[in-house]
Every structure is written in C-alpha cells, then in structure tokens.
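This report concerns only the one structure given below.
Of the protein chains in this complex, all but one are displayed in their positions.
Chain nomenclature is as follows: A and B, assigned in order of appearance, with residue numbering initiated at 1 for each chain independently.
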Amino acid sequence: MMTREAAISLLIAAGLLAAPLLGNAFDEPFVITLATKVAILGLAGTGLNIALGYGGMVSLGHAAFFGLGGYVAGILASHALNYEPLFTAPLLVEGTTQMLIIWPVAIVVSGVAALVIGALSLRTTGVFFIMITLAFAQMVYYFAISWPAYGGEDGLSIYIRNEFPGLNTLNPLHFFAICYVLLILAIGLSFLLSQSRFGLALNGARQNAQRLATVGISPFRVKLTAFVISGMMAGLAGALYADLNRFVSPSMLSWHTSGEIMVFVILGGTRRLFGPTAGAALYIVLENTLGDVSEHWLLLLGALLVALVLFARGGVIGILAGQPRHA
Amino acid sequence: MTVSLIVEQLLNGLQFGFMLFLMAAGLTLIFGVMGLINLAHGSFYMIGAFACAAVAAATGSYWVGLAASLAAAAAAGALVEVAVIRRLYRRDHLDQVLATFALILVFSEGTRWVFGSFPLYLTVPDFLSGPVALPGGIDYPLFRFAIILIGLVIAGGLFLLIARTRLGIRIRAGESDREMIAALGVDIRKLYTTVFAIGAALAGLAGALVGTIQSVQVGMGEPVLILAFVVIIIGGLGSIVGALVSAILVGLADTLGRFLLPVAFDTFMDSSTANNVGSALASMLIYILMALVLFLRPTGLFGTRAH
Partner (left out) sequence: MPEPILQTEKLSKRFGAVVASDAVTLDLVPGEIHALIGPNGAGKSTVIKQIAGEIRQDSGSIRFAGRDIDRLDMVARAQLGLARTFQVSSVAPEFSGLQNVMLAVQSVERKTFRFLRPALKDKPLMTQAMAHLERLLLDDRAHVRAGDMSHGERRALEIAIALALKPKAFLLDEPMAGMGPENTAKLIEILDDLRAEAPILLVEHDMDAVFALADRISVIVYGRIIASGTPEEIRANEEVRGAYLGDEGHDGAA
C-alpha cells in the first residue's frame, strides 16, 4: 500500500509536470518559466537536503556551489561565443555551448569546491559549521565581485541558451522538460542513497557520530562524501539556473541565496524526498501571490516563516502526511 | 608609499576592528549565555544606523541620534527576544537559523517600508569633523579617531561589566552552567532579555558609527554580520578576549590587505593585472586566514570548549 507521503510526492511530481502543460495550453508562458524555476530550485534543495536533512549538516553556504555551477555555464558559453579558448597551455581548452559538456564540468567544479570547503568545515560541528560554511560562501561571493574578467559585480550574460542535442532549448517547454527530468533523477538518486548502506551510515552520523566512530566508520568521511554529493547537485542546479535566466551574477553566490535554498528544504520538510521541491514551489507561489498583494511581500514571508518555525514543525509535507519525521 | 599612508591604513584597520568587535562581542555573549545563533544580529546594526540618522535629522543633534541608536537597537532586541527568540533556546540550530533568517527578512523589509530604498547619510558632528594631527605630522580624520577611542572605551567597559558587576557574575555563571544559575534563584528570563538587549545595543552603536562614515541603507548589517562570524571563528566561541584580539586582527588584515596586496603584486606584474589579482586576493584574505586557523586550531585562537 502506498503511504500518505508517497501519494503526496506523486501529486507534487504530477502537479509540477501539469503546470507548464496547462500554461502552454492557455498561452501563459510565464507559468512555464515559474515551473522551470521550481524544478531547478527544487534540484538545488534536493542537493542541500542530502547534507542538511540526512547528514544533519546545517550548511548556510550552498550558494557557493549553486553559483559556481552557474558561472561554469556562463564562462564556458561566453568563451564559445567569443571564440576565445579558456586556456591555450598546457592544452587547448575551448568554451562550449553544449549542456552535456557544461553539466559535468559544473558538477566537478562544485564538487571540488564542496570537497575543500567541507573538509575544512567538518573539522567542527554545530554553530561553527553554520558560520564557517556561510563565511566560505561569502569568500567566493567577494571573489566573483572583485574578479573583473567575467563581469565582476555586473555579472555575465549568456546570449543564447546553451544547447541540448535533439531539443530546442529556447522552447520553454523543452527546457522545462530537461530541468524536470534532472530533478526527478536527482530525487531518485537521493532515494537510493538514503536507503543504501551509505545512507544508513549517513543517518547514523547525524544521530550519533560517536556511535558511528565506535563501530569503526569514520563520521568525517561519510559526512564529507555526502557534502560533496550535495554540493554537486547544487552546482548542476546552478548551471540550469544560469541557462534559465541567461545570466549569471554574484547574487547567485550571495548568502541570501544560501538562506533561500535552506528555506525550501525546511519549508517542505527535511528528509522528505519531495520536500525541497514542495518548498521551492510554495516559495515561488508565495513570491508571486504575496508579491501582487504588496511590494513588501518579503515582510509577510518572513513573518510566515517565523510562525512556521515556532508552531508548525516538520514542514509542509510533514503537516500533510500527518506523521513525524522519519529516520 | 609614505609612512603616513601606512599609519593611516593601520588606524583604519584598528577602527574597522573595533567596530567588528562590537558586533562579535554581542554575538559571542548571546551564544555563550543562551546557546543561540542569531543571524538577525546584523539587523540591529542596521536599526541603530537608521535610528541615528532619523533622530539626528529630526533633532539636529548627532548625540541624541547616537543615544537613539542605542535605545532603538536595545528595544528591538528586547522585543524580539520576548516575542520570538525566547522560544528558540531549546530548539536545534536549524530552527534558530531559519527563524533568525526570517527575522532578517522582516527587519530589512520593514525598514525599507518605513525609510524607502534610498540610502540615508549622516553628517559628522562639527566638533568631530576635520583632521586630528598625530605625532609625526600625520593628519587623520578626527571622527575615525574618535571611533577607535569609543571602541576602546566600550571594550574596557564590557570587560569591567563581565568581571566586576553582579550582571557579569550572572553572565559568567550562565555561560558555565545554565541549570546552576536557575537554581541560584536568578530570574533567567530577565537575564536572557538583558543580555540580548545589550548585544543588540552594541550592534546598534556600531551601525550608527559606521553609518556616519559610510551610508545608511537596508542590508548594511549582513556583510558585517558575516565578518563578525569570521571574527568569532578565529577568536574562539564564547571568548570575549578572543573576540577582541581576533576582531583587530581581521580589521587590520582586511584593511592592510586591500591596500598592500595590489602594491605588492605590482612589483612583478603589469599594473592592471596586479590590481586585479591583488584586490581579488585581498577580498579573500581574511577567509584564508580563517581557513588557516581552522586547519591548525579548530577551536579558534582562544577557544577552549569543544564544539
């Protein structure tokens, strides 16, 4: 029998798929853009959920990986469009507009960044971990601002959306389909991870790191691995987000972005497979409805979030599924 | 490059360091006593600056404005503590982070609502404007010099408060043993509200002073907040001495790095590249410093407690 959470998850997946199709049918292209945004931000949140939800690592620095993924897309595309190689020595590296090349590069770059930041941050826990991930992301942010080669503070435009073989990425529906499939794949991967031996160790590390060490499994290695996987997903999401907006700027790297990705995860419910996607959807719907009510919609959102933390724990899916967080 | 230029940068670094200390001291007190991570601490910095700008403009007196910055930030701190923060002490850090992140949205957007999106400017009061002549024939802006002195006085006052007063004893007791202090019959709620308000007031004062030499705008608190985090990470959590030493270290490193690195790179690069590389590196310098401390001494320079 299907659990209530599984039913809700299916509903979210179907709803997110239906929205752009309806938007297309009723000639509301804006709806397609919003749905694409939900899919991409949901992907970033799904990544963070691995670190924050399953691993208990409260990272307030995932904007670094999200933004780096974005810059990879922007930088590779700009070099391709200018016919200017990135490097000539020791070997010739040219830009590209192929998503199938951009994504792996984005994943590797953000993964390496997560490895370095994670290895340093995981020397500590608790509040220190939060502050350190935040600080390192800020470092990347300031670097992007002060490094003028790729637009500095002004950011970098991607004049033509990058390409995917067999699809027309400039068609909003096609681009949505790409993002949607990647989101579902990432959620599927999260599911497998959470059920695997590694997931068992990761969940164990969250609950009791000392217990894990006592049975001879290094909590550090387990958590670091999860942090890198988490950063990689955020990086892929960043590359897609850059293509959605056809623009990258330091704001993708800002601490505000980190906070937002975290809000998606908690709003939807940590350790829920579709939690981050539900959270991102809710956030974007709120942004667009509250935004119509008042230009100061962030004030309402802030108050709503405070109320949510104080009075409703377990996130939206937790409330709907009517059950406590599971392991 | 002249000696006076270097001295000026040194003093700028000191001034920056003391302002960071005002922020970091409040954060570390609040964490030490209540075990709370407060992302909204930067909002008190902003509130202090806006209160000072608004009141100074209305009354024509900078000093009334400065007093208002302390009062407004302390009041906002006490109010938030009673309404929201108090319910978070027993929650995990994740809830604290989310709730205080949400409070930033409330404060920033609320301030934007009241004051609009354009920055406000404060004027340096007459008798603190102009330069001060330092030994060696160096001219330095008097107001910045005054900020250093104010920082010094507040740091001293804070140490006295913690070492000598009844409130200080309670703060120290609260840091070492929360149950003990309740058993001693201290009204712990009042203590927490007081500590939170003091932390907020320090941040508010820093905001007003820095707002006077820069500008007063929404969101001005967050970059400073993150720097204050860096200060705490380097200094060690819960240590006021650590916060002071590390704040000055960070203030000096950041200021001198921005000034000296481009010059240093200029000696072996062409000057536009040197400027780019130098300033990019300077913007990352204190984070590199933080990474180094973490690598060598994960508990921070003065931190003893395991986190």
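The definition used in the following text is that contacts are C-beta pairs under 8 Å (C-beta built on N, C-alpha and C of every residue); 3 or more make two chains touch, one makes a residue touch a chain.
The structure presented is a predicted model; accordingly, all values stated were derived computationally and were not measured.
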item	value
Where the missing chain makes contact, among the chains that are shown	A
Among A:203, A:245 or A:277, the residue in touch with the chain that has been omitted	A:203
Per the touch definition above, residue among A:3, A:218 or A:294 touching the missing chain	A:218
Touch list for chain A against the chain that is not drawn	192-193, 195-201, 203-204, 207-208, 210-218, 222, 225, 326-327
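Here, only the chains that are shown with their structure count from here on.
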item	value
Cα-centroid distance, chain A relative to chain B, in whole angstrom	31
Touch list for chain B against partner chain A, complex	31, 37, 39, 84, 87-88, 91, 93-95, 97-99, 101-106, 108-110, 112-113, 222-223, 226, 229-230, 232-233, 237, 276, 279-280, 282-284, 287-288, 290-291, 294-295, 298, 307
Residue ranges of chain A in contact with chain B within the complex	52, 58, 60, 120-121, 123-128, 130-132, 134-136, 138-139, 142-143, 145-149, 255-256, 259, 262-263, 266, 270, 296-299, 301-306, 309-310, 313
